[in-house]
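Contents: one structure, followed by commentary.
One protein chain omitted, others in place.
Per-chain residue numbering starts at 1, and chain names A and B are given in the order in which the chains are listed.
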Amino acid sequence: MTDKPRISEEVLLKVDSISLSFGGVRALSDVSFDIRKGEIRAIIGPNGAGKSSMLNCINGFYHPQEGRITYKGRERQRMLPYEAARQSIARTFQNIALFKGMSTLDNIMTGRLLKMRRGLFWQALRVGPAAREEIEHRAKVEEIIEFLQIQAVRKMPVGRLPYGLQKRVELGRALAAEPDLLLLDEPMAGMNVEEKEDMCRFILDVNEQFGTTIALIEHDMGVVMDLSDRVVVLEYGRKIADGTPDEVRADQRVIDAYLGVQRVE
Amino acid sequence: MFYRENGQFKTSYAADQAIFPILLDRIAIMAILLVAFLVVPLVATQYVYTGILIPFLILALATIGLNLLTGYCGQVSLGTGAFMAVGAYAAYNLVLRLPGMNLLVAFALAGGISALVGVLFGLPSLRIKGFYLAVATLAAQFFIDWVFIRIKWFTNYATNATAPELLLFGLPLDSAMRRYLVTLAIVVVMALIAKNLVRGATGRAWMAVRDMDIAAEIIGIRLLRTKLIAFAVSSFYCGVAGALWGFMHLGAWEPLTFDVNRSFQVLFMVIIGGVGSILGSFLGAAFIFAVPILINQVPAALGVPISTALSSHLEAMIFGAMIIFFLIVEPHGFARLWQLGKEKLRLWPLPH
Partner (left out) sequence: MAFFFEVVLGGLLAGVLYSLVALGFVLIFKASGVFNFAQGAMVLFAALTLVRLTEWLPFWAAFAVSCLVMIALAWVIERVVLRHLVNQEGIILFMATLGIAFFLEGFGQTIWGSDIYTLDLGIPKEPSFILESIFDGGLLVDKLDVFAAVVASALVLGLALFFQKTKVGLALRAVADDHQAAQSIGVPLDYIWLIVWSAAGIVALVAGMVWGAKLGVQFSIALVALKALPVLILGGFTSVPGAIIGGLLIGMGEKLSEVYFGPIVGGGIENWFAYMLVLVVLLFRPQGLFGDRVIERV
């Protein structure tokens, strides 16, 4: 899994000396790394290491006080969520953030909102181009539903789905946007072994079939080592290691952070 | 047994996405429309038109308007009455000051003006949510109340503004039946449009904002824009409802008819009918509209007439109790009960 020829050397996203704090609390200090086009990049670290904050900076939900983010060759200090979405960054959340009152189908359809062009007037009449547009997007969404094997719950409100399926629907919503960069925040948290295996398969398939670049946060070290091409390790908001799974696994500071060196909480 | 979707296989996405995918639903809607347009005019009396059907239809339209904003986009408004007032007075002044304007055009423009005012008072929704926003919309209610009472220009300096003679495409709307039919046609068309909006991209964006605004933002929905569109469309509906209230129902303009109690009334129609349901808007409007009539007439018919004070207190108690009941037991109101009933019917007589 380590030598995937399709990973280019081209850098899709680069974060440069990012620092983020809330009031007096420092969430990230001086973190730099890059994500290459086509790779699966894992971000790992103990609880409170700043992993989710990092993703939030990348897609513009948080604004770092210092540092720069370069995405597709354009440098900026702050992203806006809307801008990030328009530039094909999609994500899932640690605590599922689906639209609970809507069906599976509608949830995934929302992922295509940015691709729908017809205005309010045509939607109101829903004839001609607007009706055709709905059907085109529906067809795309059905492909995703099939890919994720959730046909049976297509019309069910997502609030009533079991946890594992909700996670899948959320992945579906992100995929519907046909993202160039997919951010996954603990896609396998709280799943049993079987569900985890399914999810791993989906992630690899997305990466291989669609060539989507993926950055993921995960706690299960086995999963991380199997899936990812490169790993960046955060601890207390600082980067402590960066490299291939094998390099990271051998790094003494990572071993300390995960296993040894008692700290008084 | 009779109501079923078994065997109705959809072979295209178009069929699956049709407005009424189930055959029997289509038949039922056609039947209701036939009765409303053809049978009612044959049998209804003056009282049925002016006392029941016309106000019910107009309030249902306002309820759809509020439901778009509250039920679909999740923004609670207590300013419905105010937006109706804007539409009512706008239509009055358009017809008064621009003689010869087509009545339908005047209604549409009145809705547009109401939409602009709605957007203005929707601006705070960027910063504030939930009941904070509800209170902010009360600001619209009280301010607009005051404007139409104090600024005499809007009522053309008359103490009682009354409707001029109404003409629609040269046809005088001088009978209750004609006014009913015009109202019905407008309400039906606008209800269909609302249904189309909520099952399309705009409706999905609204519901996304309602269910989880942070996630909506991150998938690329611009929150303020989406909310303001909801305010605009909702106020457009309320504005047209207000214009109809003035021209088709009262035939006169008085600010009191659009006060905060009207706002509460329409909100109750939304809650009891079904938050986030167009059909529910009609059911809720029918219920809230029917209760006072029943309270006044049933005891009298039974030979125990009750005082007007008591009947209005009973009304308040029933509404209050119904709202609590629905919020606890069935937050999606009558619309959901209706749906459950249909699901039962599908399995009848052999439930699993």
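One rule holds in what follows: a contact is a pair of C-beta atoms (placed from the backbone, for glycine too) under 8 Å apart; a residue touches a chain by one contact, two chains touch by 3 or more.
Note that the structure is a prediction, hence the values are computed from the model and not measured.
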Given B:V105, B:I128, B:L224 or B:A300, the one touching the chain that is not displayed: B:I128
Touch criterion as defined above, residue of B:I52, B:L314 or B:L337 at the omitted chain: B:L314
Absent-chain interface as seen on chain B, which is shown: 74, 76, 123-124, 127-128, 130-132, 134-136, 138-139, 142-143, 145-146, 149-151, 214-215, 218, 260, 264, 267, 271, 309-310, 312-324, 327-328, 331
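Rule of thumb we're sticking to: only the chains that are shown with their structure count from here on.
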Rounded Å distance, chain A centre to chain B centre (Cα mean): 41
Residue numbers on chain B that touch chain A, as the complex places them: 12-14, 16-17, 193, 196-197, 200-202, 204-205, 207-208, 210-212, 214-222, 229, 233, 276
Complex interface listing, chain A residues touching chain B: 59, 61, 81-82, 84-86, 90-91, 93, 97-102, 106, 109-111, 113-114, 116, 118, 120, 123-126, 130-131, 134-135, 138-139, 142, 173-174, 177
